[in-house]
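A protein chain is absent from this complex, but the other protein chains hold their places.
Our next item is subunit A:
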Amino acid sequence: MSTAAATQGVSAGTIVASLQNCTKRYPGVLALDGASFQVAAGEVRALLGKNGAGKSTLIRMLTGAETPDTGEVEIDGRPLAHSGSVRAAEAYGRGVRVVYQELSLVPGMTLAENLFLGRWPTGAGVIKGRQMEAEAEAALKRLGLDLPANRLVAGLSPAERQLVEIARVLLGKPKLVILDEPTSSLAAAEAEKVIEAVARIAAEGIGVIYVSHRMNEIRRIARSATIMRDGRIIDTVDVAGADTREIVRLMLGAEADAATALTSRAREKVVLEVKDLSLPPKLSSVSFKLHEGEVLGIAGLLGTGRTELLQAIMGVRDFKAGTINVDGAPVRKPGYHAMMKRGFGYTPENRKDEGIVPLLGVDENALMTDFPAVSSGGILSSSKISAAARAVIERLHVKAARTDTPIGTLSGGNQQKVVIGRWVHAGSRVLLLDEPTRGVDVEAKAQIYAIIRDLAAEGRSIIFVSSEIEELPLVCDRVLVLRDGELQEEFTSPNIDQDAVMAACITSH
């Protein structure tokens, strides 16, 4: 593999960034616990760890966004001396750059304009278009992207946009580039371009920190991987010599082994069957069955098409091929309202943008799936509304002062309970929950698990999508792993082993 060879050709250079025994404590959390870490010029270092392991804190140390309580951060051979906002500017000045997951490009402007956004080369206030485009094209070529710089960003593929984002960072002649899951939103073939670009950056002598969970990518571009857990750096392993199971064990630690025994109420009856569902580029052929009273977990890394799968089932996203059977009968036109009538309910991953109407009360947010149920003669009845709202609030343990408290003022966990509760109000029997515990505190998480188990015990069927592996054994009767566009492996409670599920998610094939 030529890219891998290119990386390996660069011998370990000088150290561009290092942490010495850094500790950072936030109220109630030890985010970083005596971490020591270093990256050399020309090296690609993979950074692994589950959510909350301390990866973001470590990155924030390097960018100067945070100052360690104890310990020192050195960039380019000298420690960062300042604190506060000056510290970030100091790190930036020494050449630390981060490319984040959320893209920050302006789609309606050209490649060149985006690359120089806000720093356009001007003469007497007029932008020097020619010069800018020539420089932009050169910068893109460095990453292997051969595009005219006067193209609009709107017409680019997601991978190309990611490369433009990286090229923008390279313009400032960085010493250390940190990439935070740069391929998480890309299909496998597209990710290739980004991987190649990363290898090129390293070959130029820039140090790279590569945060990702995709082992096949890591194996191709990184020689060593640093694994974090609970704010500590657990180990730095030689990627070539370590097998995936070993890396997973380091990521999850020993606590992972305690298996939880759930009482499954799943019955024989199949309520939903998906056959050979294809939705390029994310899903190629997905088949599974959901039984009555079953909680079916779907695991998989960010960007594997989990959301797309749920949306295809609900009829809000067109798919290319495949069939969806409900109660044994095929759904010919799976429109959203038709699926609701069949007793399906869907809670979106992005609660704030798609889940809640922040200004309306808890009552209306919970009841808007079925207004007729709280009306008499077409007129909303205050007494029925407050009774139904109270029922949802009690049933789902929502903490709200009043039934008409605006939902926007509630905590994330309570908002999520209301969003789930609206399908209980609608009497749905199949619930598709997309990341229901995202941005939810620990206590509310445990409550949501209990609620889901209760709903299943009543005979409802639930699909539970999650990127937090450790919660799957607590909630699911069965777990399917989505990878490379297909459901790869199946685990059944009580044999849902976190290590094995994680390995199935990140493994290369």
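We adopt the following convention: a contact is a pair of C-beta atoms (placed from the backbone, for glycine too) under 8 Å apart; a residue touches a chain by one contact, two chains touch by 3 or more; residues count from 1.
Please note the rule applied: contacts and distances are computed from a predicted model.
Enquirer: Assuming one chain is omitted from the figure, identify its UniProt name from "sulfate adenylyltransferase", "MoxR-like ATPase", "Glutamyl-tRNA(Gln) amidotransferase subunit A" or "Monosaccharide ABC transporter membrane protein, CUT2 family".
Expert: For the chain missing from the view, the UniProt record says "Monosaccharide ABC transporter membrane protein, CUT2 family".
Enquirer: Consider the whole complex, including the chain that is not shown, and state which of A:L80, A:L115, A:I227 or A:I356 touches that chain.
Expert: Selected residue, touching the omitted chain: A:I356.
Enquirer: Per the definition of touch given earlier, which of A:L410, A:V440 or A:V481 contacts the omitted chain?
Expert: Going through A:L410, A:V440 or A:V481 one by one, A:L410 is the residue touching the chain not shown.
Enquirer: Looking at the full complex, which residue from A:A81, A:A124 or A:A401 touches the chain that isn't shown here?
Expert: A:A401
Enquirer: In the complete complex, which positions of subunit A touch the hidden chain?
Expert: Its contact residues with the unshown chain are 316, 336-337, 340, 346, 348, 353-360, 364-365, 368-372, 375, 378-380, 399-402, 405, 409-411, 414, 422, 426.
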